[in-house]
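Every protein chain of the complex appears in place save one, which is left out.
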Amino acid sequence: MSIQRFETGKRLSEAVAFNGTVYLTGQVANDHCAPDIYIQTQQTLASIDRLLEKNNSDKSRVLMVTIYLTNMDTFGDMNRAWEEWVVPGATPARATVEVSRLAGKEYGVEISVTAAQRTT
Amino acid sequence: MSIQRFETGKRLSEAVAFNGTVYLTGQVANDHCAPDIYIQTQQTLASIDRLLEKNNSDKSRVLMVTIYLTNMDTFGDMNRAWEEWVVPGATPARATVEVSRLAGKEYGVEISVTAAQRTT
Partner (left out) sequence: MSIQRFETGKRLSEAVAFNGTVYLTGQVANDHCAPDIYIQTQQTLASIDRLLEKNNSDKSRVLMVTIYLTNMDTFGDMNRAWEEWVVPGATPARATVEVSRLAGKEYGVEISVTAAQRTT
């Protein structure tokens, strides 16, 4: 069982896979000036889609997600984008917490993902 | 290796299992009016027991736990319930952090769990 790394930089890899499970680095919006958390969440989930596809997985195979919001009042906005994204019948385990700050002050949402790779 | 999901709703599944490992959605107290964190933690751990049993695991097979408190001054209250619950000699890895808010303002503790399924 070897370890596969994807988009490996000096601090982190965007994805790391081992033993059929892939771990994604906490994803944020591409455009940190995005006006609201609905749009930031959409962009974040698009990044997650891209990373999952590159690592032999997809959003129907997500196992566990941790969502960090900087303001729990945006829980509804995040969930609106989330519910448009998840695959009905294949929703993951999930925890959502409000933290005081993310790595950039502009970010209001960050999402960590653990997913299953395809076994074909 | 297929993915098993349990109590699957439109946002999340309460438990997701893959490759012998089960991930639980962050659990909170059933009664959010519970007067203190000792009782909230007891209720949270009872929910975890229920989900583990339904997913071919139990509290002696917990691997890793993340505990989110909204006030670290309740660390002792949480630990009192925790120590009454854990199986001596089979305690999991654990991280405890204080976050500024959970999904409901009434909640003072949320617990995420990764556990091993039975292999019989």
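In order of appearance the chains are A and B, and numbering begins at 1 in each one.
Quick note on the criterion: a contact is a pair of C-beta atoms (placed from the backbone, for glycine too) under 8 Å apart; a residue touches a chain by one contact, two chains touch by 3 or more.
As the structure is a prediction and not an experimental result, all values here were calculated from the model.
Engineer: One chain is left out of this view; which of A:Ala15, A:Ile37, A:Leu63 or A:Met78 touches it in the full complex?
Structural biologist: A:Ala15
Engineer: Considering the whole complex rather than only what is displayed, give the residues of chain B touching the chain that is not shown.
Structural biologist: Here the touching residues of chain B are 19-21, 61, 63-66, 72, 75, 79, 82-83, 86, 88-100, 114, 116, 119.
Engineer: Give me the chain A residues in contact with the hidden chain, please.
Structural biologist: The missing chain touches chain A at positions 1, 3, 5, 8-16, 18-19, 21, 23-26, 66, 68, 99-103, 105, 110, 112, 114.
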